[in-house]
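The structure follows.
Every protein chain but one is kept in place in this view of the complex.
Letters A, B and C mark the chains in the order given here, with residues in each chain numbered from 1 onward.
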Amino acid sequence: MEKLLGLPVLASKHGQDVDSFIIYIHWLMILLFVGWLAFFCWTLFRFRRSNHPKADYVGAKGATSTYLEVVVAIIEAVLLIGFAIPLWAKRVDEFPSEKEATVVRVVAQQFGWNFIYPGPDGEFGRQEFNLLTPSNPLGQDKNDPKSKDDVTTLNDMHVPVDKPVIVHLTSKDVIHSFKVIAMRTTQDAIPGIRIPTWFTPTREGRYQINCAQLCGNGHYNMSLGFMTVESAEKFDTWVKEKSKTGAASFE
Amino acid sequence: MQTTTKDHHDVHEHAHHEQSFFQKYVFSTDHKIIGIQYGVTALAFLFMGFCLMLMMRWQIAYPGKPLPLVGTLLEKVLGTVAAGGVMSPDLYNSFGAMHGTIMVFLAIVPLAFAAFGNYVVPLMIGAPDMAFPRINMVSYQCYAVGGVIMFVSFFIPGGAAQAGWTSYSPLATAIPTQGQTFWLVGMIFLITSSLLGAVNFIATIIQLRAPGMTWMRLPFFVWAQFVTGFLLLLAFPPLEAAGIMQLMDKVAGTSFFLPTGLAVGGELANVSGGGSPLLWQHLFWFLGHPEVYVLILPGMGIVAEVLANNTRKPLWGYKSLVYSVLAIGFISFIVWAHHMYLTGMGTKISTFFQTTTMIISIPSVIILTCLFITLWGGSIRFNTPMLFALAFLPMFGIGGLTGLPLGFNFSDLHLHDTYYVIAHFHYVVAPGTIFALFAGIYFWYPKMTGRMMNEFWGKVHFWLSLIFMNLVFQPMFAQGMAGMLRRMVDGGANYSQVMAPDAIGNLTTGIMGMNRHISWAAVCLGLAQIPFIINLFWSMRNGKKVESDNPWEATTLDWQTPTPPPHGNFAAQPSAHRGPYEYSAPGAAKDFSPQNQTA
Amino acid sequence: MDIPYTVAPRQDTGLYNAKVGIWLFLASEVMLFGALFSSYILLRVGAEPGMWPHGLLNIPIGTFNTAVLITSSVTVVLSWAALKTHNFGRFRAIQSITLLCALGFLGIKTYEYNEKFTHYEVWFADGRPSVTGHIDGAGRFWTLNTLADKKIESITMHPDRFHYRIPSGEQAKLAKSGTVPEHPEPIKIATSEIKRLSAFVPAHSTYFAVYFTLTFLHALHVFGGALVIGYLWGPGASMWKTDPDRFTNRIEVSGLFWHFVDLVWIFLFPVLYLL
Partner (left out) sequence: MADSHDISKTVRKYIIVFVALLVGTAITVGMYYVHLPSVAMTVMVAVFIASVKAFLVAGYFMHLIDERKMIYGILGSTAFFFVGLMFLTIWAMHDFPAHTFLGSHVP
């Protein structure tokens, strides 16, 4: 069924749930469609005028259709209550604890992605968009000691494999949307509000970050952002490296 | 001024003046003329929306290549946005936004609701005209003005609106050109037109039903129009409010939809801030969702009429149909946020909207089921209107069923803003509503002109349309499932394996290749309309003359008038003595018993 | 065939056409103003605490205008009652009061608007609290750009007694205590110190954006209503001779619209002026 639907490569934990859920729904859809289509064709064939010159005033009798509608309703209810609601609740209510996760702040802009890592101290410095200037594009409060070791990158995101990633997402200008297809994650980046989302990458490699919301004439071109999933060691070295250069630029 | 009086069956007919061409065809207050005005204008816009889309499809299939045939023309007319005959991203976004806007607000709604509604509803309920003929005329004029404003906006510096038909703030205000301003002003006119139209339709249906035409004797089409009227009446004003606010943001520098700390182009924007971008989305989709039912309900109504007529039997489950359509009307006001699942939703609100979305799919299932079962036991005539009406059913079925995975937050996670969504809604509006409208045109054409459209070319039109519609939209499901995003100037090339061969999960060449197939299928789809267009004009003079006023042997009152119906519609006040679909009634002499037949 | 029920009510609904029409139209108006109201509530609830402007409108004038509108509402219904008793002269007389009220309302509104356009707020670049007041020699709608264009290097501002940051209860207490002078000393502000300058225009803040949008839309409705009532009072009144019942219906329908406009104001006034 995955093949039939053509679902793309999967590389995150919860993505398995997404895929299975999509597959269940498509089973229901295909069942309904094929069933109805068969009935439809058969009816058209059987009751064509040449075969059935005099129409029957009453038509179909019995309550089969009512049962059918009830069954559809029940299946939908099961999908809804059994899967959709709890699965979504898990996405938005049960975040992994920040201690056990890689936390990244993502700030979208026309037309690129800014990433902020807390650096070795594990804490983000203060950020306020009213502080934003061309030389301080992310509105970081440079007097806050915690910002000293924060790492900022443009279009270059690194995360360790097999560890939850929490992305705090916002935008400086218009609405964008952070989407990594293989991670089965999508979340709009909306200015004036910072929304978290999370996923656990399960496969090392390079992934392209899609901007999934029309954000201007460069929307199609907002494709330079990549996410590199790598081993924990590699990731740590990367952060340390970046943190040094980042701190230097603060002086 | 000379007056003429006609005498029909000894009944004194309403005296009316000899009218000039302008009075008769431009400033007419006759619902039939206004219906035709709407129809012609809307078809022209349908054609325009299609042309915009063809140019976009070329760009998607062959990114960066100059447009064939029209490239140089575009460059001449529009300037640098089409430099070298190549579509720039700005132009693509304009065309995308305007394709959506034109198709929805200037083509389908005016055609389905206003044109068919105007022509057919008063006839069906046995009324001489709409309740407020002059308001009807103003309504058309507002529509025309709105259309002109939208059209003109292509030619202003910077071109038409570029923020999608959804016009999300802050993008809509952040784009420096004035296209959005035109869009907003145009929309205010279109909304006014729809509101006046809605008031008129509802009042007409409530007040002008002929004696004996009780609510449960109304043809289903009238019910569909009635509910559609309410959807327009109550869902459009919030968009109007939002439009006014966005207009203020655009021209008066307010911040209704702009949050504090907004920085466009790296500098803090010079606005007070304090607004909310999500507020726009709520107000837009509060209209947006009911609007999609505005697109489909009249179509369903037409299909129901055609089905009953050509199966020669009553609609199955008339009452369920009526209650379902009422239920759709009610619930459609409380599902809107399913378009906003990925703006960030907590469990509670997401649960609410998922639940209502699933609930609203049930009445749709019921309607489709009733229409299906209507076929059972019929004596089915396969004429052109019937073919289109029949095709509507599975096509709407595909569109509707694919709404289900979008209706769950958790699966929308993967599908949101991909071509899956595009395919979903085009299946409902293009092979769905457009087919229903074709059915309606073929069906009521003899009433409007006194001549039939050509059957053979009608069938050619049908089969070609059916095939190419599916060739256009079916592959889009696959593309969407693979993660191809909508509103991409390059058709997703930047996210393909060609651009980044090492990136995992990028679009394969197979998926990318479909772009070209789809585009050529769209070209063929356009060519398939040629028989229709020729047929439409040719039959006006040369079509087979109808032998009676009721060529389809239909039961509803619209067929019990002279052809074409005169000013005032009926020679004498008709009255209804039975339900709308008394076909093949046991004991009746003929296989149809018109509603106004006494015994 | 003629269109039925243009004058006499239809049996089963008990209504004539225009009445159904106007109520439907009013339903859509409810949604229009309702959406704006909802937006207002949302923006207000979402505003940063303490930063929502209040007490900046002229309450006595607003109260007076409310009374004007209420008066016009009662005269509209009385004029209709006069027609019901076939007293056309009385109708004309009473309805002319309505028209005067409508003009009065619009005139007063214009005055109020104009007052706002020359009342300013200055935000400072160094982040100290902003100041509201009047600026010597300033016209309407000045912004920082105006100062730059006119090459004005500093302005003299006469601050208001209280800034809207201070809650109204607090203001009353302070006023009683006498620690704050009634007319604070004018202050001189260099243009270079100013981060933002805005009159009380829509762009000033979401509050004024809401205020102007809602009241202007309302004023448009008053204007439209007045046009219709004026037409029916003047040239349209000739129908009284030809078709008095229909004319009375028209007055009723235009009156329904007018009452609705009044009703909107009944909510707008406390919400915008007092809360």
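Note that a contact is a pair of C-beta atoms (placed from the backbone, for glycine too) under 8 Å apart; a residue touches a chain by one contact, two chains touch by 3 or more.
Since the model is a prediction, treat every value here as computed from it, not as a measurement.
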**Request:** Determine which one of C:3, C:20, C:102 or C:229 touches the chain that has been left out.
**Result:** C:20
**Complete:** Of B:134, B:348 or B:545, the residue touching the omitted chain is B:348
**Request:** Among B:70, B:251, B:334 or B:546, single out the residue that touches the unshown chain.
**Result:** B:334
**Fill in**
The one of C:8, C:59, C:125 or C:220 in touch with the missing chain is C:59
**Item:** Hidden partner interface residues of subunit A, rising order
**Value:** 91-93, 95, 124, 126-130, 168, 170, 192-197
**Item:** Residues belonging to subunit B that touch the chain removed from view
**Value:** 206, 230, 234-235, 238, 259-261, 273, 276, 278-279, 282-283, 286, 330, 333-334, 337, 340, 344-349, 352
**Message:** Applying the definition given at the start, please give the residues of subunit C touching the unseen chain.
**Reply:** 13-15, 19-20, 23-24, 27, 30-31, 34-35, 37-38, 41-42, 45-46, 48, 59, 63, 66-67, 70-71, 73-74, 76-78, 81, 84-85, 168-169, 172, 255-256, 259-260, 262-263, 266-267, 269-271, 274-275
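In this section, only the chains that are shown with their structure count from here on.
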**Message:** Taking the mean of the C-alpha atoms as each chain's centre, how many Å separate subunit B from subunit C?
**Reply:** 38
**Request:** Please compute the C-alpha centroid of subunit A, do the same for subunit C, then give the distance between them in whole Å.
**Result:** 45
**Prompt:** Going by the touch rule set out above, which residues of subunit B reach two or more other chains?
**Reply:** 260, 276
**Junction residues of subunit C, two or more chains touched** = none
**Request:** Flag every residue of subunit A that touches subunit B in the complex, lowest number first.
**Result:** 5-9, 11, 17-19, 21-22, 25-26, 28-29, 32-33, 36-37, 39-40, 43-44, 47-49, 52-60, 65, 68-69, 72-73, 76-77, 79-80, 83-85, 87-89, 91-93, 109-110, 128-130, 132-134, 137, 139, 172-175, 177, 179-182, 184-188, 190-193, 195, 203, 205-208, 210, 212-221, 223, 226
**Prompt:** Residues of subunit C touching subunit B in their complex?
**Reply:** 1-5, 10, 13, 15-18, 20-21, 24-25, 27-36, 39, 42-43, 46-48, 51, 196, 198, 201-206, 209, 212-213, 217
**Of subunit B, residues touching subunit A in the complex** = 88-90, 93, 162-164, 168, 170-171, 174-175, 259-268, 273, 276-278, 311-314, 316-317, 342-347, 350-351, 354-355, 358, 361-362, 365-366, 368-370, 372-382, 390, 393-394, 397-398, 401-402, 404-405, 408-411, 413-418, 478, 481-483, 485, 487-490, 494-495, 499-500, 502-506, 511, 583-586, 591
